[in-house]
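Here is chain A:
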Amino acid sequence: MKERTIWEQIADSFRSRSIWMLHYCTGCGAMELPPTMTARFDMERFGITPMATPRQADIMLITGYLNTKTLRRVIYTYEQMADPKYVVGFGSCTINGGIYFDSYSTINRLDYYIPVDVYIAGCMPRPEAILEAFNYLMEKIRKGEADGWKRYKENYDWYKQNQIRSLGEVYVHDEFHE
Partner candidate 1 sequence: MVYGISIILIGIGIYGLMTQKNLFKHIVSLSIIDTAVNIFIVATGYVSNGKAPIYTRALPGFSPNSFVDPLPQALVLTAIVIGVGTLALGASLLVRVKEKHSSINVENMKGVGE
Partner candidate 2 sequence: MAMSTLLVSLVATSVVMYFISKASWKIGAILNFLIGIFLISYVFALSTGTTSELGTLFGQKLQLIWTNASYYFSLVSLLVIVSVMLFAIKWLDSQKYPAAFNMFLLMMTAGSLGVFMAADLITLYIFWEIAVLSSMLIVPMGKKESRKAAVVYAVMSASGTYMYLYGAFLAFQRYGTLNISEIAKHMVSDPSTGIKATIFLLLASAGIAKSGIFPLHTWLRIAHGNAPDAFSAVLSGQLVKLGSYVLMVSVAALPSLKIFSNIPFYSGIPATNYFLIALGATSIIIGTLMAIKQDDMKMLIAFSSVANGGYILIGIGTMDPIGFEGGVLHVFNHALAAAVIFMAFASVVYRTHTKKISELGGLIHKMPITFLAYLFAIISLAGIPPMSGFISKWMIYQALVRKGMFITAFIAFFGSIGSFLYVFRPLAGVFLGQLPKKYKDVKEVSPIMWLPMVILVTISLIIGIWPFPILKPIEGMRMDFGIAPTMKIADSSHWLIKGFAGNWNPVLVFNLFLIGFVIAYILYTLFPRPKKVDLLAPHKKEGAPINIYTGGEFIYNPDLYQYNTKFYAGFERMYEKHPSWEKLLEMLAKFFYDLGEWVHGWFFRPSPSAYTFWVTLTILIVFWVRW
Partner candidate 3 sequence: MISLLIAIPLLLAFISIIWRSLSKPLFFLASFTNIVILITSWFPNGVEIHAMGNWKPPFGINLVFDNASFYAALVVNAFFLLTSLLPGLVGNYGIPLMLLMAAANGFVLTGDLFNSFVFMEIITITAVTIASKKENFYNAFKYLILGGIAGSIYLLATIFAYASTGSLNMAHVSMAGISSSSLVAITTLYAIGLGVEAKLFPLNGWVSGVYGGNDLAPVILGTSVSFAALYMVGRLFGTVFHGNGAEVLYTLALITIVIGEVAALRQRNLLKTFAYSSVAQAGVVVAMLSKGTGTAMGLAYFHLTNDAVAKFVIFLVAGFLVYNYKNLNGVFKKHKVLGASFSIASFSLVGFPLFAGFQSKLRIIMEAFSMKDYLFPSVMLLATLIEVGYVVRWNVKLWFEEETQEKAETPVIASTLALILALVLITVFIKPDIFLGGAMKMGNALADTKDYIQGVLSVVKGGM
C-alpha cells in the first residue's frame, strides 16, 4: 500500500465521518435498515445518511442475495458511483449465496464481481451488527484501508472477466431484453 499524502489523510478522515449510503435492497436485509436509521439506533449520529442516487453516495449496501439479472444492475450502479466508494455486503447471501446457493441463477460470492469492503455475517444481521460493521468500515476508511475502489480499478480486467463469465454477453441491446 502506498503512503497517503496529508491531504488524503484529512480527506479520509472526513470520508469516515460522513458516509452516504445507497442501499441496493434485493432481499430481506432491507428490513433491518429502518430500525438502524430511526430513533432506536440512530445511524445519523455517525454521519450516515441515506442518499437517493449512486452519484451522491459513498457506500453501497447490498442487502441480500443477487442473481444474474440483478447483478448486472449492481455493477452498472456501482460503476456510476464517484470514487472513493465502498461496498458493504449484507448477510450470508452475499457471502456464499445463502439458502438459495444452489439455484441456477444465484450469485454465490459477491466479491468475484465487485470489491466488497465489509461483509456482515448473519441471516439476517441485526441492527447492532450493522452498526458494528459501519464502525469497522469507518475505521478502515480512516486508516485508508478500505481500498475496494482502487482494487476494482487495478484489477478491472479480472473483475470484468468474472462478470462476463457469470452473466454472459448481452446480444440485443434495448429496453425489453435486459
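Selection criteria: all candidates are chains of the complex that A comes from, given by their letters.
Worth pointing out:
Keep this in mind: a residue touches a chain if its C-beta (ideal position, glycine included) is under 8 Å from a C-beta of that chain, and two chains touch if they have at least 3 such contacts; residues count from 1.
What you are looking at is a predicted structure, and each value in this text was computed from that prediction instead of being measured.
Evaluated over the candidates 1, 2 or 3, chain A touches in this complex the candidate numbered 2.
Looking at the complex, you find that chain A touches candidate 2 at residues 24, 53-55, 72-74, 76-77, 80, 173-175, 178.
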